[in-house]
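Not every chain is included here, but those present sit where they belong.
Order as written gives the chain letters A and B; numbering starts at 1 within each chain.
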Amino acid sequence: MNGKFCKDPKLVTADDFYFSGLDKARTTESSPVGSNVTTVNVNQIPGLNTLGISLVRIDYGINGQNPPHTHPRATEILLVQEGTLFVGFFSSFPENRLFNKTLNKGDVFVFPEGLIHFQVNIGKQPAVAFASLSSQNPGVIIIGNTLFGSKPPIDPNVLAKAFQLDPKVIIQLQKKFG
Amino acid sequence: MNGKFCKDPKLVTADDFYFSGLDKARTTESSPVGSNVTTVNVNQIPGLNTLGISLVRIDYGINGQNPPHTHPRATEILLVQEGTLFVGFFSSFPENRLFNKTLNKGDVFVFPEGLIHFQVNIGKQPAVAFASLSSQNPGVIIIGNTLFGSKPPIDPNVLAKAFQLDPKVIIQLQKKFG
């Protein structure tokens, strides 16, 4: 799922290594979790093919968050541009340790490959961060959207048992995420 | 987190490549989700170091499941030994497609690296599967235990917003998984 073809080297130009507009704030209003992620990977910059790196801009509204998610093929290094973020990642089973930190402008934090992580805007203003990922096509799995918003939806009884919740709660979640 | 030292080659014996007892059924009674995973990786077989493969046995009680989880460093190939399993994985955002299948004895299914996947015993008897993973130290992140049972626990308001649930529900979940 990660493979793309390489362009004929003779036809490659500087524009194949270029992207613009990452300084522009993105609205977070249409997001139920109050954030907006702008991706700059091999789909936007063809020249990144096989080169093992990509970039995102993340805008956080007031009280917004980038909810728990993983990148199946990448480590992430995040730099806070504006605002105050509460961030963290969880180590793997059975320790399940939460490594968290409050970050301010100019702070950097690392989310190791494949681990669940999140960022929450805990400041009084919108926040902005830039994050780099160690793959040209890192992928993202947002836990909530994946479990409760999949197409087709999963049998609610499976998730009810997994999360020890009433199936009715799962059905409600599926409506919200569906 | 993945590194181990290599033994002096002169001191290595056949026992460094050996493990026994994987034919024995494991109880699933003490598990809230009705399953029991026996791991055979570099922690059990030192000779697997750097070799990129490992094995697990999974016992499923009646109505038991191996709940949604990921392996941050491995693809998994599963073989059903006994019983009937409903299995699946979710592709990454934004498609969030559920790829699922009902498996019987002798059936094989693949869970690609880093993706959330699960198996549910939908037969009338206990079930058993063997699964191989493409790392000597694949790691496992069980979504429920990680999000709701982390040490220390995460602020319930963060998860309440992420999952669009009442914070009280999150606090209940944290009690169950804590």
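Rule of thumb we're sticking to: a residue touches a chain if its C-beta (ideal position, glycine included) is under 8 Å from a C-beta of that chain, and two chains touch if they have at least 3 such contacts.
These figures come from a predicted structure and were not determined experimentally.
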Inset, instruction - With 2 chains shown in place, count up the copies in the whole assembly for me. - result: 6
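Criterion: only the chains that are shown with their structure count from here on.
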Legend entry - Interchain centroid distance [CA atoms averaged], chain A/chain B, Å: 23
Legend entry - Complex contact set, residues of chain B against chain A: 1, 32-34, 63, 65, 67-73, 86, 88, 90, 92-98, 100, 112-116, 118, 120, 139-155, 158-159, 161-165, 169, 173, 176-177
